[in-house]
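Removed: one protein chain of the complex. Kept in place: all other protein chains.
For reference, chains read A and B in written order, and residue numbers begin at 1 within each chain.
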Amino acid sequence: MDQKKDVALIHYLMILPGVGFIVLFLGSSILITVAQSFGLFSVTGTSRFTLVNWKTLWERETLDSVVFSLKMGVLSSVGTLLFAFPVGLFLRKGGAGKRFLASLIKIPLFIPALVAAFLILNIISYHGIVNEVLLGLGFIKEPLRMLNDKFGWGVVAIQIWKNLPFVLLIVSASLASIRDDIIDAARNLGANNWAILFRIYIPLAMPGILVSMILMFIKAFGDFPITSVAGPTYPPSIALRMRNTATLFQEWDKAAVMGVIIIVTTLFMTWLYSRLAQAVEGGNP
Amino acid sequence: MTASSLRLASTPLHVREARRKRLVYGILTAFFVVTQILWVGIPVLMAILWSLVDPQHPWSFPQLFPEKLSWAQWAYVFKYTNIVRALKTSYTVAPLAVILSFILSLPTSYVLGRKNIPGKKVFMLVVLLPIIMPGMVVALFLSRVFAAFHLTQSFFGLVLAHTLMGIPYMIRVLTTSFEAIPQDIIDAAENLGANTFIKIKDIFLPMVRPGLLAGMVFAFTTSIEEFNLTFVIGTPTFETIPTILYSFLGYNFIRTNASVVALIMMTPNIVLLFIVERILKSDYLSASLGKV
Partner (left out) sequence: MKRLIVAVLVLALAAGIGFASGVKEAPKAAPKIDLQTATWDQIVAAAKAEGEVTFYAWYFPDYFKEAGIDFEKQYGIKANVIVGDQTANFNKAIAEKDQPVGTIDVMIVGGQWVKTTMDLNLFYGPIKNIVPEADKLAPSLWEVQEGFLTRGFLAPFHRNQTGILYDPEKVTNPPQTWQELEAWIDANPKKFGFCDPSKGGSGQSFVHSVIAHTTGGLDKYKGDTEVVQAKVANWNLAWKWFQDRKEKLTITMSNNDSIIRLNGGEITMTVAWDDNVSDQMAKGNLFKRAKMYIPKFGLAGGGDTMGILKNAPHKAAALLWIRHITTKEQQLKKFQMVKAYPARTDIAIEGTLLTEEDRKNNAIPWFPAPYKAFMISEFVKNVLMK
């Protein structure tokens, strides 16, 4: 894209339906959340400026929750992409059989997160299929306790299962826009499969990869239903901690601080992902 | 030497190469089919089995399968919840929300994808805000904005709410598609004297169609699954499928009933997806693979 700026009123008018709509509805919600984090316009009816709620930034529980959610966000977005990209390449072209498969693989997209969580938990539970098969084959003597593992792999697994079609759809759309003649040309010039993958597919699909990773990160970072059933007993995800702070301990203003933390962290990570993508694209001209 | 290798030796190299490729390809496909069926099939089968558990014959360890199957759980959901009303609402709101988010996104995505306007990076972040907002903020504060605009307990309000929650996906995915259109095609069209209308009809829309399809699917599923905002601004006048699903899923988790509602929710979506893909696939693949 050319580097010169397009400063035309018409362009701003054109983004108004999308951006304006969002700002109109969300602007005040975000402002009130920020105000509440400083004790103003509290849910409880009081309004007094204070910084005391921001002390939660130094609480180990809050930090643990943020770190946990970051971990889940990054691992889920990277993990889903690692599964989805090869599948996307594989499905890029094909006949009716593949088309059917491509539809089949999208089924989890329509299964609500909580239901997906319970279905996967069913499978990895103490006497679930995985354990029973391993027991039957004689690999283990005692069923493995895979539920609510300390790290959160269960959460990552469920995120990947549920969101694979989500990422696949975006990546496929990107891959579909790569023209065959480019690939043919590369092949004629003697490029092998790896070169085509790293020099053509990945760089050209980068916008799609980036968007899918950002959206996936947002989903996984802000998740609370999946973590609350499949996550470790400690720490809770930051969204879950925010809810508990408000409803179990009635600390509404402190919950607002966590709301601000969620928004700011997500925006920061989104920016970071974009920078990373730029760097990768830049490295592969 | 055996007969087969003799025959191999006599076939030309490129034919053997092609055969080997086809074999690898076949194995890959078979492997993919099997993993796919396990990957999606087992969890879905679990949901089906749980939805058919007979209330009088619980499914518990060490039974591998339920002792007795019955439709009792389905009958229960249809008898005691407003699921039919909810289905109607969900499937009227969702298409409208998809159309509205498409209309609102199109110009925005075009500018964000093809024009280098100042502040673009900020706008790209701003459009993500609806999905970044924590559910609690959505339920407690965003709902008040809808109340201030007199959009609660109204069908139009519900459509707007679902549009708002789904539009980030639509805008971002469409933007990516617009970015991916090669400038040379547009230049070529302009050189041939194409006007704006022809450019939109013959270049932009066909080229962004895969992205558009993805965006529409996301806007649709977001609408079908939206719960936090719908519950506050919609009920009691309107109930959607998630408002019923959550009564079996949230605090009061009941696997059998939840499976029934989840299956009721999934089935029309999956059927719709198959139909839409059948309609769109044939022309979208050819359109997007560079044969424009």
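Please note the rule applied: a contact is a pair of C-beta atoms (placed from the backbone, for glycine too) under 8 Å apart; a residue touches a chain by one contact, two chains touch by 3 or more.
From a predicted model like this one, the values you see are computed outputs, not experimental measurements.
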Residue, one of B:Glu179, B:Glu239 or B:Glu277, that touches the chain absent here: B:Glu239
Per the touch definition above, residue among B:Ala147, B:Ile186 or B:Ile270 touching the missing chain: B:Ala147
Residue touching the undisplayed chain, where the options are B:Phe32, B:Trp59 or B:Phe204: B:Trp59
Which residue of B:Met46, B:Leu106, B:Met124 or B:Ala139 touches the chain not shown here: B:Ala139
Touch residues of chain A, complete complex, unshown partner: 43-45, 60-61, 64, 125-128, 143, 145, 148, 228-230, 233-236, 243-244, 247-250
Chain B residues that touch the omitted chain in the full complex: 53-62, 66, 73, 76, 79-81, 89, 92, 95-96, 99, 136, 139-141, 143-144, 147, 152-156, 159, 227-228, 231-232, 235-239, 243-244, 246-247, 249-257, 279-280, 283
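Criterion: only the chains that are shown with their structure count from here on.
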Distance from chain B to chain A - Cα centre to Cα centre, in angstrom: 15
Residue ranges of chain A touching chain B (in the complex, touch as defined): 1-8, 11-12, 14-19, 21-23, 25-26, 28-30, 32-33, 43, 87, 90, 93, 97-99, 101-116, 118-120, 122-123, 127, 129, 132, 161, 166, 169-170, 172-174, 176-182, 204, 207-208, 210-211, 214-215, 218-219, 222, 224, 239, 242-243, 246, 255, 258-259, 262-263, 266-267, 270-271, 274
Partner chain A, residues of chain B touching it in the complex: 28-29, 32-33, 36-37, 39-40, 42-44, 46-47, 61-62, 64, 103-105, 107-112, 114-118, 121, 123-138, 140-142, 144-146, 163-164, 167-169, 171-173, 175-177, 179-182, 207, 210-211, 213-214, 217-218, 221, 224-225, 242, 245, 249-250, 253, 255, 258-259, 262, 265-266, 269-270, 273-274, 277, 281, 284-285, 288-290
